[in-house]
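All protein chains but one are shown in place.
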Amino acid sequence: MNLTSQIYDRLSNLVVNTGWGRKDAAPPRPETLIEAARKLPGLRSETRVMAQAAELLAGYAILDDAGKLSFFESLRDGFDPDPDALAEAARQYLESADPARLEALSRLAEPPRQELLRRLNTAAGGTAALVGMRDDLLRLTGRDPAFARVDADFRHLLRSWFNRGFLQLVRIDWRSPALLLEKLIKYEAVHEIRDFRDLQRRVLPADRRCYAYMHPAMPDEPLIFVEIALINGLPDSVQGLIDEAREVLPPDQADTAVFYSISNCQNGLAGISFGNLLIKNVVAELLRELPNLSGFVTLSPIPGLRKWLEERAGAEPAIAKLLKEPDPVALSAQTARYLLKARDAKDRPRDPVARFHLGNGAEAHRVIPDADISERGRKQSLGMMVNYLYDLKRIEARHDGFTERGVIAAPRKMQDMARKAEPKQTDEET
Amino acid sequence: MNLTSQIYDRLSNLVVNTGWGRKDAAPPRPETLIEAARKLPGLRSETRVMAQAAELLAGYAILDDAGKLSFFESLRDGFDPDPDALAEAARQYLESADPARLEALSRLAEPPRQELLRRLNTAAGGTAALVGMRDDLLRLTGRDPAFARVDADFRHLLRSWFNRGFLQLVRIDWRSPALLLEKLIKYEAVHEIRDFRDLQRRVLPADRRCYAYMHPAMPDEPLIFVEIALINGLPDSVQGLIDEAREVLPPDQADTAVFYSISNCQNGLAGISFGNLLIKNVVAELLRELPNLSGFVTLSPIPGLRKWLEERAGAEPAIAKLLKEPDPVALSAQTARYLLKARDAKDRPRDPVARFHLGNGAEAHRVIPDADISERGRKQSLGMMVNYLYDLKRIEARHDGFTERGVIAAPRKMQDMARKAEPKQTDEET
Amino acid sequence: MNLTSQIYDRLSNLVVNTGWGRKDAAPPRPETLIEAARKLPGLRSETRVMAQAAELLAGYAILDDAGKLSFFESLRDGFDPDPDALAEAARQYLESADPARLEALSRLAEPPRQELLRRLNTAAGGTAALVGMRDDLLRLTGRDPAFARVDADFRHLLRSWFNRGFLQLVRIDWRSPALLLEKLIKYEAVHEIRDFRDLQRRVLPADRRCYAYMHPAMPDEPLIFVEIALINGLPDSVQGLIDEAREVLPPDQADTAVFYSISNCQNGLAGISFGNLLIKNVVAELLRELPNLSGFVTLSPIPGLRKWLEERAGAEPAIAKLLKEPDPVALSAQTARYLLKARDAKDRPRDPVARFHLGNGAEAHRVIPDADISERGRKQSLGMMVNYLYDLKRIEARHDGFTERGVIAAPRKMQDMARKAEPKQTDEET
Partner (left out) sequence: MNLTSQIYDRLSNLVVNTGWGRKDAAPPRPETLIEAARKLPGLRSETRVMAQAAELLAGYAILDDAGKLSFFESLRDGFDPDPDALAEAARQYLESADPARLEALSRLAEPPRQELLRRLNTAAGGTAALVGMRDDLLRLTGRDPAFARVDADFRHLLRSWFNRGFLQLVRIDWRSPALLLEKLIKYEAVHEIRDFRDLQRRVLPADRRCYAYMHPAMPDEPLIFVEIALINGLPDSVQGLIDEAREVLPPDQADTAVFYSISNCQNGLAGISFGNLLIKNVVAELLRELPNLSGFVTLSPIPGLRKWLEERAGAEPAIAKLLKEPDPVALSAQTARYLLKARDAKDRPRDPVARFHLGNGAEAHRVIPDADISERGRKQSLGMMVNYLYDLKRIEARHDGFTERGVIAAPRKMQDMARKAEPKQTDEET
């Protein structure tokens, strides 16, 4: 348990920074870098592999975007399986599906990119560098399907390395290293943290909690974090929740934990989701510390509400009117309808935050007018927010219902509101 | 106050131990286990994946050897790629080697065993459990080639998870946790450690050092460790080195670090070598602490010496005589010859310890009579030992010379001894 | 990553070990040491004070017992207040009790020994060295009243430095440093710990706990520790409690914590009691972790029982018979009587362990025959042991009753047993 404080990793001592890691080094030409990448899988001395991997990552780091894109193009075109060898192996396998031929086929079918990435990961700081490289990849190649197989190799390995079994749950508070707190300010996605003073209000008071997942190979980088307020009853507004003047509640007097902000920190880990597990893990941790807690809810934004209303406004005069003169009751009804009835192109619930929490096994519990009166809150959802409720006894059943049969859990009252908010069938039919 | 003490991993809180993890649970039938294994890749809820993975590993843990072997047979036979789908993909790819077909072929060619192992790794303690499972696999299926592809999948993933970038170098001393020290006693392979008192003599005195590699997912298990003595000059015998009555040398007065014992701890990580890197890493660490050190040598056993002498005794009367009446000078000469000239079936140096150090870039520096007078020492090498020398400036060149051209580095004197110890060519020819 | 690992105390770097700290240094003559001691309070450079303090402690450490005794004699005779100056200050104060004269009198009345000890404490490791010095003092001067004032100065300062506010409660388990565990083996006073294996059985199983008080200036030395067994019901025997073959109880199923061994570690801190507070502190800690616990009892030896019985045997034939043919019922009754009625010369309960727990606010709850069948147990108390019970709601009231009015808390049944075990008054009177 206390071993970690003795741990020092001096692998980097062995790495000779011949070139690109030096201060003032000039960026390499992408071809030079790719040539080095091509040699990496063939090296036999482990020390040399590590040194070369570090050198290569250092060279990559100082490329400009054009250089990086060029590097990715080479990664895409030059690291696929050898087509002739693979074709021959496929032919052999078709001839006779014996274990040896199967193995040869499997081996040759794995893109050499994967071994390259594995070897880059041996450098000190390699894991963080590869996460950053995938961030660049997604940013520079966007949704270009030509790069899909490059990304697939990254995702495949990162999923293995960021295995749930390797994650560490960390409580973050005012005793946490400044280096780490600084990252929270940088990564907060939902309710901006302006500076350390502002952050202090999220982590220091006795009725606040903050937890993050960390990975041992990236000790200074949170992967995801969640901010929590301990209160009595259900929360009515974000501004009330983070009001500086509020009285601090002794945590053992709270009955409800509000997850009011969840932020993913690493774009390079997109598609490798931690949020579901983090919420359940934190619920378990909170219950251990504060057995009096009985409610676990979010206070969540509804990012797509206004856009949906605007789209519907043409066909539904009531909604057009609502956009001009927002009325809390009618707006709540339409919000319930949006959350429970609106579908996207893939026939999933249209709201992405709703999809996340419903997919985790939560219930769409309550919609709240004027709950986020910030400019952003007004802009994206006319101030509406929603509580998703995590009912520990039903999480798994609701997860199943949602993922297998598309059932959206919601109290009867919400369901009624949503149904009544829909234009009358007869109207539509006529 | 510090982050580390705040880290707690309560993933296991979410795991429902429905059955096999319970105290007094009866071992499952292997078929039941395999059925569960077959379902694991299909689960969609991450919490459930983790719970099932834990359950499965718990069930496996209480199988007897027959049950485990049966489980491995199912792993071997039931988790290969789907031959029809793969054949179809191979056919498609042969038709047209476009990226989509390549990707499909790659995907289908990866044995589903790998995804199973990845999912098992999500359980709390999963990594250690999988290392243990591979230990069982190697022990129960030995060198049976039928299981080679099962082992290949284990090795492939473990190599990725035990990536050099994830290893942590830890100094072990008398302040280390007893839990960890206990493992050293258990795993010491070269010079038996009898108990904690005996261990204390290896880690407490100022002129001793001990380092290990740890992995964050197995916090209580060393992967490999090395024991070091700081002395002046070259060591003459193991018994002198670990003599309890010797005077302790102030470490800043030592000029030489002797690596007198290196032990791999995890059979389940066989073939994933850490020793090469550990030695270089420790040399860097020692130099940082003790810049006066100029020599880095081993005091190594010669496990195959007696056996080789006995094999040669038939053809060479001088050796037959030597075995009856050991003479230090003649024995040293034959030892040099054994190390530098004797080859195994694959035409590699015959001695496994020699192969390890020469492959790391060391020189076979000196042979020493009566250096290990323990029973084992007499039995395997008539008391002979050898110093391998790590010359920092030549490690890489020697590594290359050995791995690429089979050159065994040794001082002129050793080479001469070895050559003269060979029977005269003319004798052999006549 | 954490603060603690950054803490290093290099005060000692500044200390020039001119002489006695060197290896192979010859012990100083006590006069030389005392001369250095006399100069210490006059030094003005703090660095020099620290260096001289370290030097002096190093010199003291290599004295033999005769030298130490001679050193203590000088401490006794040469470091009292200056009698003339003090007499003059006393005279002045008697003339006029104004603040300035009071202050002068206070200042001159403090023995210069105290400032000497304070300055010795500035050396690195000074606190531990002074605790060791007092250990020597008590050992070598025993109860000689001539040294009482030397000891009073030690005790006065150590009590201030080992203030309750500076103590740290530490849980000790199998992850604790071997260096610390080794001390437990050395210091265990009640039930001998033979070696690390034996110790492991006291700290590793899930139904065992061990806590110690540590002091930040003596990081490697426990001050006092307590060993605890978690069980159901009241414990019947030590041998049952520490039986290796017993089934381990899941800690959350235990209802009782048994304090079966408490050991003071530092003779040099004699008279500065930590036990009372440790027990209460550990009770609070256990309750926090295991809210199901409802009973807190000891399983305590009765060191003076046999001796008392033997003394009474002359006057009471029943006791003489009991010593020859122990009968559990009669023995229990006499034990109750011994604990509740027997007084020492100062009219306190005669048994020292009883005095400790009763003074802490415990109740003498139950006597148990054949509870310690070790040789020592038979010898000192014919195998009898006693449970003292800590009833959280009554600790303070019982403490008051005992310390203020001498009331010994015991259940009605115990009291009846004790009363009936007394010889009939009429018999004694006749």
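For this structure, a couple of remarks:
A, B and C are the chain letters, set down in written order, and residue numbers restart from 1 in every chain.
Here is the rule we use: contacts are C-beta pairs under 8 Å (C-beta built on N, C-alpha and C of every residue); 3 or more make two chains touch, one makes a residue touch a chain.
Just so it is clear, the structure is predicted and the values come from calculations on it, not from any experiment.
Touch with the chain omitted from the figure is made, among C:27, C:67 or C:81, by C:81. The chain that is not drawn here is touched, among residues C:26, C:62, C:152 or C:407, by C:152.
Of the candidate positions C:37, C:50 or C:131, contact with the hidden chain is made by C:50. Residue-wise, the contact with the chain that is not shown comes from C:403, picked out of C:232, C:253, C:294 or C:403. Against the chain not displayed here, chain A makes contact via residues 1-3, 5-6, 174-179, 181-182, 195-196, 200. For chain C, the residues touching the absent chain in the complete assembly are 1-11, 13-14, 44-48, 50, 80-81, 83, 86-87, 90-91, 93-94, 97, 99, 102-103, 105-106, 109-111, 118, 121-127, 146, 148-149, 152, 157, 159-161, 163-171, 176-177, 180, 214, 216-217, 219, 276-277, 280-281, 284-285, 288, 361, 395-396, 399-400, 403.
As a convention for this text, only the chains that are shown with their structure count from here on.
With centres taken as mean C-alpha coordinates, the chain found closest to the middle of all protein C-alpha atoms is B. Separation between the centroids of chain A and chain B, computed from CA atoms only, is 38 Å. Centre-to-centre separation between chain A and chain C, using Cα means, comes to 56 Å. Touching of two or more other chains is recorded for residues 1-2, 4-5, 175 of chain C.
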